[in-house]
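In this view, the complex is presented without one of its protein chains, the others remaining in place.
Just so it is clear, A and B label the chains in written order, and each chain counts residues from 1 on its own.
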Amino acid sequence: MLDKFKSSFREEAEELLGQLESTLLELEDAPSDAELLNAAFRAIHTVKGSAGMFGFDEIARFTHDLENVLDKARAGKIGISRDFIDLTLRGRDHIRALLSAEDALTEELRRTSDELAEECRKLAAGAEGPGPGGEGDDAGPGAQVPEDIGAGGEEPGGSPATRPKTYFIRFRPGPDIFRNGTRVFSLLSDLAELGECTLVPHVHEIPVLAEIDPEKCYTFWEGFLTTEADRNAIRDVFIFVESDSSLTIQDIDETQINDSRNKRLGEILVQYQNVPPEEISRALSAQKRLGEILVEKGIISKDTLDTTLAGQNHAKKIQDKTAEAAGVLSSVRVASGKLDQLVDLVGELVTLQARLSRTSLDLKEVSLAAISEQFERLIAQLRDNTMSIRMLPIGSTFNKFRRVVRDLSTELGKEADLLTEGAETELDKTVIERLNDPLVHIIRNSLDHGIESPKDREAEGKPRKGTILLKAQHSGAYVLISVKDDGAGLNAEAIRAKAVERGIVAPGQELSDAEINQLIFHPGFSTAKTVTKVSGRGVGMDVVKREIDSLGGSVSISTEKGRGTEMTLKIPLTLAIIEGLLVAVGGEYYVVPLSSVDGCIEIPKQDLEKVGERRIIPYRGDLLPFVDLRSYFDIPGQTPDIAQIVIANTQDSRIGFVVDNVIGDYQTVIKPLGRMYKDVTGVSGATILGDGTVALILDVNRLALAVQTESQRRVQAS
Amino acid sequence: MSKKILIVDDSTAIRQSITYILNQEGYETVEAKDGLEAFQMLGGVGKLDLVITDVNMPNMDGITFIRKTRELPAFKFVPILVLTTESQGSKMSEGKEAGATGWIVKPFSADKLLGVVRKVIE
Partner (left out) sequence: MAKDPAFREVAPVGRLYIDTAAEIRASLLKAFAKPGTVQFRWDSVEDVDLPALQLLYAARKEAARAGREFRFTGIVMDRVASRLVSAGFVPSPPLSGEELESNLAEF
């Protein structure tokens, strides 16, 4: 990854070495000039520090000894002699040679490194007098690969399948731990990530508000951690605070902790906290809880009791976890057709349940209502279970995209890497399948329009190779999938010009950046100057948007000129069942997806008539457009005296729907509409209600779009 | 809201690398080429979520920079990470004395850097 900056490092090193040469020569004439010596040291130090980062391991290795010599000279332990200057100059020349050799290291170069390093060591050792290598850090750090160096220690799980162990941990932060910006809760979150962790905070030292120093720490923790990570990994969590905190990590015998689940508190206290047994039995004779009595009598402290109880708890958690893990191991493969069938059946059950609960309400039969309620709970569980079976990690499709990027970049003469993140994110199987084409299209677009040619990129000072990041993550009931490139970004002027040319916007119409970006989703839009084989044929982003809309999701763009573009798809976790708001107009029922409902308001009919042609209503300080569903769907009958308006969030604004009645929250199974209805704007599916009637599911985004176009048409006409 | 990180290092290559790695992860970055430039920047930089600074730099070294930064009320508690090479064990404790939150040992990989950054500010 850092290879991109190799050339940048080389230039910089060349420059530093150039300066170093003249510095050393000046130093020869003015050997007592400390500033010159410092400058020389800094130059070598910087080269050394950077070399290892960019893969120049030989430089890092060799420079270590050279740096040491300069450091000793700074400390006055080595005099600035002709030999000293001579050696450092030769060292400097050798670094240059290594720099230009890069990977093609010859035996001869290596030998020179060794010889020079040896000379440096001799010089340094001479300065120390007898007993060379006083610092003990001569291990040649650069020779190791970067990952192995530093504070990280061993990765948890890096060693082959270690059995989890349980540790007792006591962490008492120093009173001034906050002073250097340490966040104690982050440390504890890190600790919790290592395994199963039960911590008890001890807070009784916190003074009252009037006396507390808000910048001092008064709290400490005791607790238990069961983890596969080793002791070093636990230490590493506290690495930055170890010097000013006290930390105890104690191995606990596994049988001990497992036992303590079943043991009585008394036994544990005798065994681990050294409470005399006779105290326990005396306390037990009183009719109170053992722990409280012992605390009351001052035999154990409250803190000890709390920690012991936490230990019991912890043991219980671990046992449950182990049982759970054993269950996960066995799995069964089934044909996906069977799964689909199961989902269908569950869908039918949900519908039938709705009928049952309605019927029981109508009958006002108490015993039936009770059964219906229980039935409802069971079905909800069955539904959640079934849905979870259908969830698959999205990563299975990621590899396909990698191939797309590889093939396409060759075809286009571009260079790009596809990075992925969140491959483990789970999503409904059907949704994953339907996301495939839109994602391919977006990635193609990124490569075709976003990532520049290697030549252009270099001219822009960017790495030759572009990067496309494909990332999936959970966000509530949605999954966010983003495709981010580090290309040229959207060209707002070009988009606008094209939109004007195509008659999508009027010349001179004022548009915000966000609005301009949205234009690329307009049907028939394409800004490519030539029709490449890949995209730019006009069946572009509008197709993507339509597909995502039909999944109940949305697309958003953010772009920065010269830095790149990011497209984010927001997709509901599952398709089969949605929560909706059931509304009625005349004798017809409609469902508004609950995820897009913002609120409901009432409005007198005459007020609606008053706004007339403007078709705008006030809502929470905004003016919103609305659609009268009665006239939109040509439903006979009259709007009641008090109309209800459901306010829904759309892609980029809000819109109101005038209905007769809002019936309420409704969980519903989506049935696709047949081919015949595929051109009906504003409806995305249907569902069957409890009493058997059909309700149509509103496609909020498309309705909003239809209203917008309509009002623009009216504006232009008037 | 993305988090803002100030990177102080006299090596452009190191600065660029760190910037690149952090930007990839969605962090916003600002750069300074030495302690003095960084310190002068503090007035107008707004709120910072983290400072990553080298130790050996011309004009003003990292340790002095940290010490001076901690004297400013607005940056009294900002997390600060010191870039150091392992041959400078003493620099770690000197950095902590001056008020650093932690350190990153050079050379480091992208994962290593992000690991430490997340440890301190996530």
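Operating definition for what follows: contacts are C-beta pairs under 8 Å (C-beta built on N, C-alpha and C of every residue); 3 or more make two chains touch, one makes a residue touch a chain.
For clarity, every value in this text was computed on a predicted model and none was experimentally measured.
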For the chain that does not appear here, which of the shown chains does it touch in the whole complex?
-> A, B
Missing-chain contact among A:Phe54, A:Phe168 or A:Trp221 belongs to A:Trp221
Return the single residue from A:Pro201, A:Pro507 or A:Gly599 that touches the missing chain.
-> A:Pro201
Touch criterion as defined above, residue of A:Ala34, A:Ala75 or A:Ala210 at the omitted chain | A:Ala210
Of A:Ala192, A:Met391 or A:Ile635, the residue touching the omitted chain is A:Ala192
When the complex is taken as a whole, what residues of chain B touch the one chain not shown?
-> 76-78
Missing-chain contacts mapped onto chain A = 178, 181, 183-186, 188-189, 191-192, 197-201, 203-204, 206-212, 214-215, 217-219, 221, 223, 306, 310
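Definition applied: only the chains that are shown with their structure count from here on.
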Whole-Å separation of chain centres (CA-atom averages), chain A against chain B = 23
For the chain B and chain A complex, residues of the former touching the latter = 10-14, 16-17, 20-21, 24, 54, 56-58, 70, 77-80, 83, 85-87, 89, 93, 96, 99-112, 115-116, 119-122
Spell out the part of chain A that touches chain B in their complex, as residue ranges.
-> 1-2, 4-5, 8-9, 12, 39, 41-42, 45-46, 48-54, 60, 64, 67-68, 135, 137, 141-142, 146-147, 149-152, 178-183, 186, 190, 239-240, 243-244, 467, 469
